[in-house]
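Then we have subunit A:
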Amino acid sequence: MKRAVIVLIFGLIAVFPALGPSSYVLHIATLIFIWSFIATAWSYMGRFGLVSLGHGAFLGLGAYTAGLLFNSLGLTPWLGMILGALLAVGLALIIGLACFRFGVIGDYFALLTLALGEIVALLLVAFREYTGGSLGFTLKRVEPSLLYLHFDDKVHFYYLALAFLGAALALWKLIDRSRMQKALRAIGEDEVAASTLGIPIVRYKLYITMVSAFATAIGGVLYAQYVTYLNPHTLAGVAPSLDIAFKAILGGMFHLWGPSIGTALIVVLEEYIRVVYGTRFVGISQIAYGVALVVLIMFLPKGIYGSLEGYFRKLRRRS
Partner candidate 1 sequence: MLEVEDINVYYGEFQALFGLSMSVGEQETVITVGPNGAGKSTLLKAISGLRPAKAGRISFLGQAIDRLQPHRIVDLGLVYVRESGQVFPQLTVLENLKIGSYLRRARPGFKRALEEVYGLFPRLKERRDQVADTLSGGERQMLAIARSLMSQPKMILLDEPSGGLAPLIVTLLFEFVAQIKAQGYSILMVEQNVKKALKLCDRAYLLESGRVRLEGDRESFSREEYIRQAYLGI
Partner candidate 2 sequence: MSILIMNALVNGILLGGVLALLAFGMNLIFGVVKVIHMAYGQSVMLGMYVIYTLSGIYNLPLLVSAAAAIVVMTVFGALLQVVVIQRLLQANRLNQLLALAGLIIVFENFAQVVWGADLRGIQVFMPVLSVGNVFIKTSNLVAFVGALVVLGLLHFFLQKTYLGLAIRAIAQDLRGAWLMGISPRTIYLVTLAVGGGLTGVIAAFFSPIYSVHPHFGGSFTMMAFIIVVLGGMGNLLGGFIGAFVIGIVTSLAAVLTSTEIAEIIALVIFIGVVMVRPQGLLGAKQQR
């Protein structure tokens, strides 16, 4: 039953553009796909207790690497993506080694990553001759092509983003089946016990962190290519880092669909309020979002999907 529903939903999403929706709707959908991709990437780590509040670092590294190489050397974003992702992985490796070797976990880890995200943002601003500082920069205009990830219509990006999201979800399932997942689950529950069982703690934590960084950086490039504009405050620093974490947690970071659901809800909510109240009151959508977040954390710590799932499970048990 469940599988049929999923296939149906995917099918609908796949044929959706053919049903003739406006390009605005396609735009929103694409944004949802891209941010869901990023939120899912974040959750690779988050679900095992490695909550990072600094993923903006990876987002920004990926986006700026690819974007700068594109603008100055005309390098295809596909390559730029890989390079940026590798840089992000490098950073993850350094920070990960330092943290996990020193036993930095939990909220200290979260705060440390927060600082890290902010450092990357500040660096991007500091090197303003190259990056355009706080004002950011725009990607060069080129002919639409798959090679340069640039299109004139929305449909292409819609499918592209969807494909990437699918890949991220597939990777999630893959991780689920791997030995690493069991190990990380054990580490998440009781690190000391896990290490006495001989589980190489640092190694597995590093792996998942690097995977998460890699994917997030790619997501950053995707977003930058889509909006063709890069800004250190939207792609790095505290704001996007918290944003990603919130989207994932709101939907439920322990479940496959959680981050996507959370993202969808938030993007739709923001757009709705922007449309209804105009740009001046975009702040209101954020307020509502912030309030919703606070309230949700107070009352539904497992996120929307997690809590719903738990609720249905309880119902089933009772019958």
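Quick note on selection: all candidates are chains of the complex that A comes from, given by their letters.
Rule of thumb we're sticking to: contacts are C-beta pairs under 8 Å (C-beta built on N, C-alpha and C of every residue); 3 or more make two chains touch, one makes a residue touch a chain; residues count from 1.
As the structure is a computational prediction, the values presented were derived from the model and not from experiment.
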Single touching candidate for subunit A, where 1 or 2 all sit in one complex: 2
Sites on subunit A touched by candidate 2 in the complex: 51, 53, 98-99, 102-108, 110-112, 115-116, 118-119, 122-123, 125-126, 238, 242, 245-246, 249, 280-281, 283-284, 286-287, 289-291, 293-294, 297-298, 301
